[in-house]
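Only one protein chain is missing from this complex, and each of the others stays in its spot.
Moving on to subunit A:
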Amino acid sequence: MANLITRRETIAAAGAVAAAATGGAAQAQIATQPATAPNLPIERGATLRMLRPVRFVQPDEDVWRANCQRFAQANGIEVRVDFVGWEDITQQTAVTANTGAGPDIIVGFDAGPHLFAEKIHDLTDVATYLGQKYGGWRPLANAYGRRGDRWISLPFGASGGPAIWRTSTLREAGFESVPDDHAGFLRLCQALKRINKPAGFALGNAVGDGNAFANWLVWSFGGSLTDEQGAVSINSPQTVAALNYLRELYQTFVPGTLAWGDISNNRAYAAGECHLTQNGVSLYFSMLNDPALRHIAEDTQMTPMPKGTLNAVPNAGLTLNAMVFRHSRFPNAAKALLTFLMETEQYDPWLQANIGYWSQPLNAYAASATWTKDPKISVFRDTMNNPFWNGYKGPIVEGSVAATADYVMVQMCAAVASGQATPQAAAAEAERRAQRYFRRR
């Protein structure tokens, strides 16, 4: 994975941008509003280093690099981009923040920037400009990007976790789609179990899928980890109702879900062992690109997880969230680069290159051609429109990040599903664990 961009790579990457921008569907018209860009005179002789999570698909990296290189060429500076594994970005960010050395910009995940709020630059000017120009920030971007009144990071996109299911199997079970209510969803899973083509949802310590399922379960019954003021509220009648529901639902799952990691449902679904699960678009595209598994992809459909008792889809997308460190000697250049990457000419080709994996944080990009190329992926278009985040529904603090990282909600669900604890005992234990983190504030 080369990172200092050479001339040859620039030409190749520029080709990638052009291909992404013009290939397939035509570039849609992204509506903009008049807005005044912040004055960010780029420091003389600036060199920027950026670290971000590894690509989902190759064009993601190609277009990203090409965009950075265009900025570098336009401003006569050097920009270097490095990619690291998703699981490793947190450690790299911690080292960078604590040593005051390393990349100027890190694109982390979710509420990560809130852990280092004192060590990163205020991005309010940039975020205000982009928000005005592109129709405003979506709710999830507001939740993860802001700390109080100021913006500390710029969300770049989020990956949602809808239900992914086999069309033929649901028909065989007597359903046309995934019901939107709890009772209907349970009936569907019971029917799938009866025809020996069961559902399966991760109950192991899976960063993406485990948290997504546990959050969906609790939120869809009206429960939450914290209340609006940030006090721990997990031990509630709503949570107990959700866990009672899980006890019934779990009986319909394919065996082994208690030990499932993020990749387990991908394998089980691709192998035909599981016919309904919850995942990002990666599963669909990995099957679509594999000739041996293409028939499953063609038989696959994706729809939001049931809303349950709510009016919105209870899902908090995995969010790319960029921050500029105070140790950067070129903060203007760093902020200008982030602004540049969010402008239509750069952002829309990148969004399209990701074929739905990342969903836009700015409202105007909902008109992107990304969402009309393949009707199946349109479900991801509004991932960042959901008013849920990790640690919902209190303000995002270090405790929200820590409780999520410690799988408090996931392990509460697993304890009930496995029969190790009653719903009441599991909720009480989750409350005890969560309070340890939120007491530290």
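Here is the rule we go by: contacts are C-beta pairs under 8 Å (C-beta built on N, C-alpha and C of every residue); 3 or more make two chains touch, one makes a residue touch a chain; residues count from 1.
Heads up, the rule we're going with is that contacts and distances are computed from a predicted model.
Undergrad: What does the UniProt entry say the missing chain is called, choosing from "Carbohydrate ABC transporter permease", "Exporter of polyketide antibiotics-like protein", "DNA modification/repair radical SAM protein" or "NADH-quinone oxidoreductase subunit M"?
TA: "Carbohydrate ABC transporter permease"
Undergrad: Can you say which of A:G102, A:P198 or A:P314 touches the chain missing from this structure?
TA: Here the residue in touch with the unshown chain is A:G102.
Undergrad: Would you mind spotting which of A:Q29, A:Q91 or A:Q251 touches the chain that isn't drawn?
TA: A:Q91
Undergrad: Given the full complex, what residues of subunit A touch the hidden partner chain?
TA: Residues 1-3, 49, 51, 54-57, 82-88, 91-92, 94-95, 98-103, 159, 208-209, 262-263, 266-267, 270-273, 279-280, 282-283, 286, 290, 292-293, 357 of subunit A touch the chain absent from view.
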